[in-house]
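Everything below concerns the one structure shown next.
Only one protein chain is missing from this complex, and each of the others stays in its spot.
Then we have chain A:
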Amino acid sequence: MSTAPQPSAPADPGGHFGRYGGRFSPEALVAALDGVAEAWDKAKNDPEFQGELRQLLRDYTGRPSPLGEAPRFSAECGGARVLLKREDLNHTGSHKINNVLGQALLTRRMGKTRVIAETGAGQHGVATATACALLGLDCVIYMGEEDTRRQALNVARMRMLGAEVVPVTIGSRTLKDAINEAFRDWVANVDHTHYLLGTVAGPHPFPTMVRDLHHVIGEEARSQVLELTGRLPDAVAACVGGGSNAIGIFAAFIDDPQVGLYGFEAGGDGLDTGRHAASITGGAPGVFQGARTYVLQDSHGQTVPSHSISAGLDYPAVGPEHAALADSGRAHYVPIPDDEAMEAFRLLSRKEGIIPAIESAHALAGARRLGADLGPDAVIVVNLSGRGDKDIETAATYFGFVDEQGEQR
């Protein structure tokens, strides 16, 4: 590991992580972004707000999530001791709820009555619809038309929870276009609407606020691994699309130079095919959807469509703090091809009885590589960011569990 230890560097007041981040947005949104930043600064230091959030995380989400042994999967990882941080056991089935509950409480605190959000696979949309039902907020979810077809069940879940789901029919009709459309809605309705962005991307203050709200993952994991093993892990592994679950768990270990931080990007069909979503490994610095960061773009600065078997990682950019962590060398980013992720998906299902989200399967595949490198004495914490119920159709098709007539084998 060629880790050059860096102190954890919170963003500057403008939301810059070194040369990344900042705010590239229309002037019309600046007042709203300043309003969110100010409200969050106050809320995060307000014992009453923090108390309400903690209570929801405990009684509604089910936190703390366990850190569990995975002995039969560990045997597939060069014998290294793999520990799973079980964000899949949260209410709504992924880490997304941590951020959503915080921002939904903030929405109410700001006196706004309507929430909009984007979603790709539907996890963030479902979590947002859930929090809005809980707090009595109007909810509109933007989702690429392509994704509404791929994730019809999650569309039904969101509607069951009372959200309006708007299929986005422009551009590539996927996650990035849903975000564009959410920004267009926000600028027109900003007086009563909060944009509940689902990842550590976008203009300041989203990357820092969403990181703060997921920091609980790392805080818990750090004390749990110390309690369980008596030491810090050799490596922490997480999948990276926008990068919210990864930042959440990395944040607590950044000041521990002996802990290697590994973000596993979606390698799709392989980096050499151009069909992937590995923004850091295969992209270049640029400005996208409000921040300077790594972007999949062509030589003219046009965004290149991303590809991944995992809808949640299918995004052509990454949160700016990851861009800075990659450049500083404090964290390492490695692409995992679809096939390798699906093999890890199958292994965790068969060896541990846990069906992971395909997103999280990228981190599991990464743990297998790390285990082979680090050997049997190593301790590796994997952030199991979500459960795989939503992916059963994709997996059944991939593994050929459904015949052409659609009957179960």
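FYI, a contact is a pair of C-beta atoms (placed from the backbone, for glycine too) under 8 Å apart; a residue touches a chain by one contact, two chains touch by 3 or more; residues count from 1.
By definition in this document, contacts and distances are computed from a predicted model.
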The hidden chain: which UniProt name fits, "DNA polymerase IV", "DNA repair protein RecO", "Tryptophan synthase alpha chain" or "Sugar ABC transporter permease"?
"Tryptophan synthase alpha chain"
For a quick check of understanding: of A:Arg63, A:Lys112, A:Lys176 or A:Lys390, which residue touches the chain that isn't displayed?
A:Lys176
Considering the whole complex, which of A:Val190, A:Leu228, A:Leu271 or A:Ala396 touches the chain not shown?
A:Val190
Residue by residue, what part of chain A touches the chain that was omitted?
14, 22-32, 170-171, 176, 180, 183-184, 187-188, 190-191, 286-290, 295, 297, 299-303
